[in-house]
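Removed: one protein chain of the complex. Kept in place: all other protein chains.
Chain IDs A and B follow the sequence of writing; residue 1 opens each chain.
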Amino acid sequence: MKTAQSLGLALDQGQRRAVARLITWAERNDPRAYQVLSERYANTGRAFVLGVSGPPGSGKSTLTDAFIRRLRAQGQRVGVIAVDPTSPFTGGAVLGDRVRMNEHATDREVFIRSMGTRGHLGGLSKATSAAILALDLYGCDTIIVETVGVGQSEVDVMRVCDCTLMVMVPGLGDEIQAIKAGVMEVGDVFVVNKSDLAGARRTARELRAMLDLNHGEWRPPVEQIIATQAEGLDAAWTAIETFISFNAEGNRAYQRRFESVKHELLGLMQSAILEKASQSQAHVLKIDELCAQITRRELDPYSALNQVLAILFSATR
Amino acid sequence: MSDSKETLGAQTQPHYLDESLAEYQAQVDKVNARFPERKQEFTTGSGDSIQRLYTPKDLEAQPNAFDYEQDLGFPGQYPFTRGVQPTMYRGRLWTMRMYAGFGTAEESNARYKYLVSQGSSGLSVAFDLPTQIGYDSDHDLAEGEVGKVGVAIDSLADMEVLFDGIPLDQVSTSMTINAPASVLLAMYIAVGEKQGVPASKLRGTIQNDILKEYIARGTYIFPTAPSMRLITDIFEYCASDVPLWNTISISGYHIREAGSTAAQELGFTIANGVAYVEAALKAGLDIDLFAPRLSFFFNAHNDFLEEIAKFRAARRIWARLMKERFGAKNPKSWALKFHTQTGGSTLTAQQPDNNIVRVAIQTLAAVLGGTQSLHTNSKDEALALPTESAVQVALRTQQIVAHESGVANTVDPLAGSYYIEAKTSELEEAALAYIKRIDDLGGSPKAIDAGYIQDEIMDAAYDHQKLVESQERIVVGMNKYIVEEPPPSGLLKVDLSVGERQKEKIAAIKASRNQEQVTDCLTAIRQACEGEENVMPLILEAVKAYATLGEICGVMREVFGEYQQSVSL
Partner (left out) sequence: MSEVKQANPIRVLVAKPGLDGHDRGAKIVARALRDAGMEVIYTGLRQTAEQIANAAIQEDVDVIACSILSGAHNTLLPKIYKLLCEEDAQEDILFIAGGVIPDEDIPGLKEQGVAEIFTPGTPTTSIIEYIQDAVKREGKL
């Protein structure tokens, strides 16, 4: 599996090592990954993609584990992409989400992949989207994408999903206020996990109040659960299904995927342009020189931008 | 304004030593100028800063100035800092209890008889991992593990062989068993009955400390809540039926082995103790009935003086907690009794003979700290299970300390040392801070679920590792004074056929027992687990019917579920 052709062949035969390697290539931004995926894009879009997000320690992996069990009982093939933060200092990461899913570790119908956020700009959602496509091609019926719900890159990842579940825990208080701006708007269903802890009801109430203030046609439901004891999971799953059927009405599903595709394409453009710009900034764009001129007031940033754009786009033909 | 405040602050009583201390300081400065000290900062084995010199002034520091009667008292008296018995080792030496067990019950039985013949005064049973995790030897997960780190026990038949020829009314037996403790205790009671020894005469200890399994040792089975319930069932049962039995050994040993500091060992272990007391109180038990049967288990690490202070601090903290926080009235509830094991993680695979010296120093620390019983590690334990000759040297080390060193002839000889007393108070304070933090998190089980305790230990372990690798901490023979040495020879090998032999035994037992009786017993256990009935008497019936450990734990697994590890890195 050294070339896009040989890997693609193995992938078409359903070899799981091919899926694994394809995701590795995507994570490394290796062009071979995109070659394999573009050739097969028409065959994707079949899987249901569920996002599971929430602050660290909220029990996302335990919940994901419970969902895998449920989906397996229905005979589905399940893919899981578990994203954990990379250390900005060392570039290393410890990805520990599998620990919660050990029960499924030898189930051939469950494919679990851990990913570090790594450093690259916009690269996370690009790699995640590619990983989703890879698992989709592998025949996963449902793909669960688990991310720590902080920061723009994770929010971007959630936009790719058909439904996003936000996992909250009691006692977040101010933190709910803090994260609401970015994260609240991508949540389709909310759960308050660890509802055996004090303050669970209050957290749920506060969430509902917040969601009442600002929502469109769909007011995200809030369910209280205890994932470790499998309590409330039926209600949570029903809420997800209710959202799916709501979304299936009219052309909502199409519209959602359209928005997500648009977001993805714009994201790809952004990262490609940035990459191009950073690759050529030293010798072609001479960014430092422009900055020096601006600093000395010999040039203004707006005209500098025009110069940069002219160079960049002429270079791309 | 600020002037007057400063003057006020400076106006604390001049100390009678101030002048001579200043003189000493001048002398130190002079010497330091010519011969600087070896390091900028000296630290204990746990990384705490340590002063050049301790003087009476260190004991008088406000607001907790040292007070002999309040802080030490007399041996056998509250707060027990100087020891739990009035005469300590002048009356009776500590129990020399060597942890042993491997292979089949037959092989371990032979080792126990050897230990008793060599002067070992108590037995300590090591079980293999499948037994500790509630799997029979024929379970898939037991593959390759049967008889490896301890003896394999599948049914009462194995237990009968294990204690064959050992009169249970004459030995005290410690069993390192936690998640399935009730099953192994039931088997022990059943063996006693067969020998004609009533349960009321059995003496010994089960470790039964599940919280530290979640934290550090890893042989858990069930989730926190049912595990705590099984433990309180044992407390209740033993209070009435096995009154001389120590129902739990709340263990700091493994927490320390996992890399904690001395203060963490104290703080986390005692916080676990608090959780067990609270669980038992919640189950409606009378504190003065169960608390006297609680015992502790600590590590004796390398920093000699710090360790002695640690043991003394442990007694004082526990006494104060039991009396003041829980309102225990019985002095036996206040007294913290403990077993000690020398620190396994301090042993090196390199130049293993050096380990004998480490163990000797650790033995001295445990004895000077007032331990009730002691296991000394053998020199080859960084490499494999110990051989008989290595075990003998380890036992002899205790005997030399007991009979030749003279440290057992007077009680708590280091009391009153400025450093020891200052360090004892410092460790008490640090441990109490951890206990407070854990209380704030909702108690030990919650703090464990949140990964707090594991994180703290891991940070300390990683710091230690970095210090060793940078040679800021010297480990003789490992990162300094290294020699080329031939690979070690003569290590103990456990026969691979143990697993096969155990499987055959299980098959034979299952073929010969009354299956209907077994099924009834297991059903009764299931119902008790689902409800609130004390499960101990039912487990006793089941083991007598030769239900296997795996069958009993299997039923409980079905009712209780299994614990999910909380990962901290």
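Structure notes:
Quick note on the criterion: contacts are C-beta pairs under 8 Å (C-beta built on N, C-alpha and C of every residue); 3 or more make two chains touch, one makes a residue touch a chain.
Quick caveat: nothing in here was measured; it's all calculated off a predicted structure.
Among the residues B:Leu72, B:Ala258, B:Val277 or B:Ile420, only B:Ala258 touches the chain that is left out of the figure.
The chain omitted from view is touched by exactly one of A:Thr44, A:Ser114, A:Ser280 or A:Gln293, namely A:Ser114. Per the touch definition above, the residue from A:Thr90, A:Ser245 or A:Ser314 contacting the chain not shown is A:Thr90.
Residue B:Arg217 is the one among B:Arg82, B:Arg97 or B:Arg217 that touches the chain not shown.
One chain of the complex is left out; on chain B, the residues touching it are 129-130, 132-133, 140-145, 148-149, 213, 216-220, 257-259, 345, 348-350, 382-385, 458, 461-462, 465, 468-469, 475, 478-479, 487-488, 491, 494, 496, 565, 567-569. Hidden from this view is one chain, which touches chain A at 16-17, 20-21, 23-24, 27-29, 86-87, 90-96, 98-99, 102, 105-106, 111-114, 116, 118-120, 123.
Note that in this section only the chains that are shown with their structure count from here on.
As a whole-number value, the distance joining the C-alpha centres of chain A and chain B reads 46 Å. If you check the complex, the residues on chain A that touch chain B are 57, 62, 94, 96, 99-100, 228. Residues 223, 450-451, 564-565, 567, 569 of chain B are the ones touching chain A in the complex.
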